[in-house]
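Notes follow once the structure below has been shown.
Missing here is one protein chain; the remaining ones are kept as they sit in the complex.
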Amino acid sequence: MVIPLISIILLCPLAAFVIFALLGLAKRSFPRQDLLSTAAMLAALVCSFLLLREVVPDPKPHTVNWISVGDFTFSMGFYLDSVTVIMLIVVTLVSSLVHIFSIGYMHGDPRYPRFFAYLSLFSFSMLFLVVSDNLLGIYIGWELVGLCSYLLIGFWFEKDSAANACKKAFLTTRVGDVGMFIGMMMLFAKFKTLSLYDGTENGIFTLVEGLSGTGDIIWLSIAGILIFCGAIGKSAQVPLHTWLPDAMEGPTPVSALIHAATMVAAGVYLTARMFPILTDTSSLVIAYIGGITALVAATIAIVRFDIKRVLAYSTVSQLGYMMLAIGAGSYVAGLFHLTTHAFFKALLFLGSGSVIHAFHAMHAHHDEDHTDGEAHEHDDHSLVHEHGSEIPPDQDMRNMGGLRRKMPWTFGTMLVATLSISGVPFLFSGFWSKDAILGGVLGHAMVSHSPHYYILFGMALIAAGITAFYMFRLIFMTFFGEPRNQEMHDMAHESPWVMVVPLLVLAVLSIPIVNPIWFNKDYVKPPPQSHIHAPAHAQLGPDTKTGDANSGFAFFWISEAQAAEEEGGKNTEKADDAYRIHKLAHNIAMVLSICVAGLGILLSWLFYHRRRFSAESVATKFSPVYNLFWNKYYFDEFYDGVLVALTVWKSRLFAQFDGAIVDGTVNGVGTVTRQIFAAFIGFFDNRVVDGIVNRVAEVTWAAGGRIRRIQTGAIQTYLFVVLGGIVLIILIFRAL
Amino acid sequence: MLLSLMIFVPLLGMIVVLLLPRESEELIKRVTLAFTLIPLILAVYLYITHNQPDLEHLWKQNVPWIATFNIQYHVGIDGLSAILILLTALLGPICVLASWRNIEKGIKAYMALFLLLETGMLGFFAALDLFLFFVFFELTLLPMYFLIGVWGGPRREYAAIKFFLYTLFGSVLMLVAIIAVYLNSNVINGIAAEARTFDIPTLIERAATEGHALANGTFQMWVFLGFFIGFAVKVPIFPFHTWLPDAHVEAPTAISVILAGVLLKMGTYGLVRINMDMLPEGMAFFTNGAGFWGNSLALLGFINIVYGSFCALAQTDFKKLVAYSSIGHMGFVILGLAAGNEVGVTGAILQMFNHGVISAMLFLLVGVLYDRAHHREINGFGGLGNRMPIYTGITTLAFMASLGLPGLSGFIGEAFSLLGAYERFPTLAILSTIGIVVGAAYFLWTLQRVFLGTLNPKYEALPEINRREILTLVPLGILTIVLGIWPHFAIEMFSESVVELTTKIMGTLQANL
Amino acid sequence: MSLQHYLVISAILFTLGIFAVLTRKNAISILMGIELILNSCNLNFAAFSRFVVPPENVDGLIIPNIDGQVIAIFGIVLAAAEAAVFLAIILAIYREFGSIRPDEVDTLKG
Partner (left out) sequence: MDYLENIESLAYFSPEILLVVFAAAVIILDLVVKNRESEKVAYLALVGLGCSLVAIIITHSALGTNESKNLFWGMIRLDGFAVFFKILLLLATAATILFSIRSEELDVRLKGEYYALLLAVTFGMFLMASATNLLMIFIALETVSLTSYILAGFLTHSPRSSEAAFKYITYGAVASGTMLFGLSLIFGMVGTGDLTTIGQQLPVVLASGEVTALGVLIAITFILAGIGYKIASVPFHMWSPDVYEGAPIPITAFLSVASKAAGFALFLRFFFSGFGNSEVMQSIDLGLLLAIVSALTMTIGNLAALPQQNVKRLLAYSSIAHGGYLLMGAVLLTNGDAAIVNKGIGAIIFYLIVYFFMNLGAFYVVVLIANEAGTEMIEGYRGLSSRAPLVAGAMAIFLFSLTGIPFLAGFFGKWVLFTAVIEGNLYWLAFVGLLNSVVSLYYYARIVKAMYLESAEDTESFSFSKGTFALLTVFVVPTLLIGLLNIFYSLSEKITLQ
């Protein structure tokens, strides 16, 4: 049943897109592309649920030979384990809900059918990525989702900001992808395969176990980090995170689906999948990147006013959490957070979409303005991205306020999500997953005695507090208080049911009880870890046990008894130690996280609801810090600056080049206004390569002219040459 | 027989076209189309039957030609040539269709020359006699010179003569190498033992015989260089590449398609057929990874990739951009060939085919736009996405394929070339990935400048791509997708040849180390 | 007189001829130079024939070799023919250019 089900899951959305594309070629379109795509997605959803029963403990990939040349065979195939199924469900579920939401949200858009076609293509790509059993397949899906992200961010491509954002997104992620590709090359060179699991031949995970030694293997660390580079790009980790906030130029359902729930989480999924090959070093790098991202993005989010950007930075921050979890060995916690985050963040985005939709008339109006304004700057495109564009008024929280009464459903569902992401205990899924991460990191720190992980734990904890702060800031500014922009407020209205229902479903999914899969600790298990893994783990005894300990502790409050029973029953003393340490860590983490979350919410309440403190005055008081946050740590400026600096360097270089080689012909400089290397090389091409050729031609030509001049027309000259020739020949050959 | 038929049917077509009255333009076009369709049908038949050994005799022919020099008319195919013949035959009718409306003067001469060109290309890929190989190689020059020079853009004269001179320069060196091979083809241990020959399979065999003059390492190295420069100009490999952008920019659309789609492949095909297969020792010398010379071939591939990509980034002329991107993409072919292992060579050959398809698409697309707007300045467009959605869709597909988006055919060639190259030249392979990023950059940037943003009011009334144009693009688009999903369709044709070839190359390398 | 004498005279003649051909600014003088060259050759042939080639002994009859002399005769004839053609051409030149200075006849060049 596995293959037919997976085929249906993949083919349904693909078919929806293909139908659109084929009809498009014939200059037609399917009358109800929206329903077609949604139906396809729902079919995939059903099949995903059916797949739940098909999971077997030690699955084999289902492969076919994709390319075979001589001894080499590249196989393509599906691999279905519990993680795959969960990802499938998450993707299809969120995707279905976003489809439904979009029916309302995108209503009236001139390219309405195309939007659904793109969504379908995206869903297909994402699902393909999820089920692939090998790196090449993952990479294919990986790039395809990137393409869809590109198409969807740039869906309103008439806006220059959107056009820039989509390009930026694609390029930035591609930088990471190249790293991933290099990592793949390294693995391939070593293992001669890109399959992860044992099919007809051994996969990478088995082969990697064959590597001897207990410490780090440098090349493997590098390969791991390089593969993680792909995740840095896709999951918008520092330093390649800048594209994600810009990606908010896309329609909001896209943000919910791609840039919150699924595609950006693919990086986490990939890192988790590659867990068995991660060495200590690469784990630490991953953890640090994750930790820094979590903290940096959270601080930036504090000062945003664009509702979507707040959520975007929040997403970046949460993705950082997940990476941190995996880096700290809490594989399951990372994936758990991925799932819960997918639901509540999708909910937040859809909710914000609902708010934006409430200002829809304004939105359309604004669009027109925007178009007019941009027309003048049209020729001004450059590779240097324009960013930090003005906040559209319908997304500006400073225009909102008091929407709670106008949009009760939206408010209610978003509040659930906010509570969840803030880590408000017990009732909300976010608390559990975030706590699992915090506990996992602290536990890892305590077990391995590594100061790094203590630092990381601190960063994660601070980020958790900040998260609670800015999320409640968002809620307070949007839904509470008095309307700040009465005109807009009057126009606002609750969204139609097609949009509200998905919100409700997602709100329900943010309650932990509906996530039962995660509380059966046998269902998701970390992959077996090999010898290459952390010495810290290794001290603890048999590696598999450590993994179990991790997964067991991730859900301490629910499964403690069960876990303790099992662990205690069969584990060695060392594992018991680890178990106890982890248990302790989780307790500490839980307490601390509740405290910081509470603190954050409290501060937020004081600042933005009770207005006990003025955010502005704090901002002026700590203006350097504020500026740092406001300017997003100057990442964009840095990237632009590098380009600009290179441009300057280029001009200087050209000046010299010109003087030296083309002696004073300066007209080249004027034309060479393009980008750094590109222009330099183009120049090189014309002046040096062609130049040499032309010079040869000139010399040849000049030689012709020279010879012509000897041909004076006077016969006695000719005769002189004859005699001279004779004498010369005799003189030269006399000696020989 | 069929193979000869396929090669000479276009020539026959040329004669027929020349006999038609100049005024009946429609008839000329139709006749040309018919004469290019015949090779295509034969090529499809070839594809269907290529793995049926009992039909092999249809696809070879060997008759004596110039007995004095033991030159034979020897044509035949293996997987590698078959796939390129398929490509050539496919692009033939597409180019005729693409020339349907936009060739304004002298359609008769144009079509006649085009048919001659097709004969040259098909013959080149099928030739198994070194002399014949060279004659067909050069046969493409003349029609190309006229096709660019007469029907090209404003600087066509310069472009045409530049193309001509560069290629001729390269082939001169190749000619010396060919003569050297011929003269040494009968010497074993210093004794002239058998008849001299130009027969490529025989030469390959002799070059692998211990003690044969052809098997001498130094000899192979020099001859390799001669052949290499000849082919390098055609590929083109840095620094012999500057004819390419000029030729492309000035050439009419269909000719650009042929140029990028097939003519560049002649260079790389030659590298495989002669430099790798016949001169493994020479190949080993330039790819053994030791010192400068041992890395030189891979280095050239790397330079091509990076250089071509960055140059493309600098362009504001749509067509020039595509032209430079071709240089970059051919770099992957060189890199894959330099790797010499199964993965790398498979990638390189796939890339040859796929680049042929994709660049053909790109040039056709540029042509479509040029026919409407009469300029190619990228910055002069904007917002066409709304005005021409189908065109935009197809262009996006072509761009994505070209920038190596997985799932489309461009990716596999690039990826395999790199995977293969990494095993042998890790640093260069890693550095070459810069090309992937830059490739994405210039294509996306172009996409943005041409299709995204607000519509340039000048082009409010730009008509959408028409059916004939779609018809030229669809087969290529389908190939791009199908081969992206299931490259096996192409690979199965040449995998045996690749295994044979790489076994030889790797064996030689190991023996040398 | 030995062979050397003839050769020296011939060489002097040849050199004088060449000198005249190279330096004289009159076509007629050039023609005379050419005649000198040809005559030096004739002298050479005759002298070599006389001194170098041994006479042939046919049945006791000593027949001196006259090959060189024959060539010299032919040389004289051809020189005369050449002079005739040359003078005819000089006439044509004079008609077209109004001068027989060789350096003024230089419209064809480059």
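Just a few scattered comments:
Going in written order, the chains are labelled A, B and C, and every chain counts its residues from 1.
In this section, a contact is a pair of C-beta atoms (placed from the backbone, for glycine too) under 8 Å apart; a residue touches a chain by one contact, two chains touch by 3 or more.
Bear in mind that the values here come from a model prediction, so they are computed numbers and not experimental data.
Contacts of the undisplayed chain with the visible chains, over the whole complex, involve A, B, C.
Within the full complex, the residue among B:Leu165, B:Ile188 or B:Val474 touching the omitted chain is B:Leu165. Listed by residue number, the positions of subunit C touching the unshown chain are 10, 14, 17-18, 21, 27, 30-31, 34, 37-38, 40-41, 44-45, 47-49, 52-54, 65, 67-68, 70-71, 74-75, 78, 81-82, 85-86, 88-90, 92-93, 95-97, 102, 105-110. Where subunit B meets the chain that is not shown, the touching residues are 65-69, 134-135, 137-139, 141-142, 145-146, 149-150, 156-157, 160-161, 164-165, 168-169, 172-173, 175-176, 179-180, 182-183.
The set of subunit A residues touching the chain not shown comprises 697, 700-701, 703-705, 707-708, 710-711, 713, 715, 717-719, 721-722, 724-726, 728-730, 733-734, 736.
Simple rule for what comes next: only the chains that are shown with their structure count from here on.
In terms of inter-chain touching, the protein chains here are arranged end to end in an open line. Centrality by C-alpha centroid: the chain sitting nearest the overall protein C-alpha mean is B. For the pair subunit A and subunit C, the distance between C-alpha centroids works out to 97 Å.
Centre-to-centre separation of subunit A and subunit B, using mean CA positions: 37 Å. Contact with two or more other chains is made by no residue of subunit C. Shared interface positions of subunit A, defined as residues touching 2 or more other chains, are absent.
Subunit C makes touch with subunit A in their complex at residues 18, 21-23, 102-103, 105-110.
Against subunit C, in their complex, subunit A makes its touches with residues 708-709, 711-716, 719-720, 723.
Contacts from subunit A toward subunit B in the complex involve residues 21, 24-25, 27, 65-72, 114, 125, 136, 139-144, 147, 150-151, 154, 157-160, 162-164, 166-167, 170-171, 174-175, 177-178, 181-182, 184-186, 188-189, 371, 374-375, 378-379, 381, 383, 674-675, 677-682, 685-686, 689-690, 692-693.
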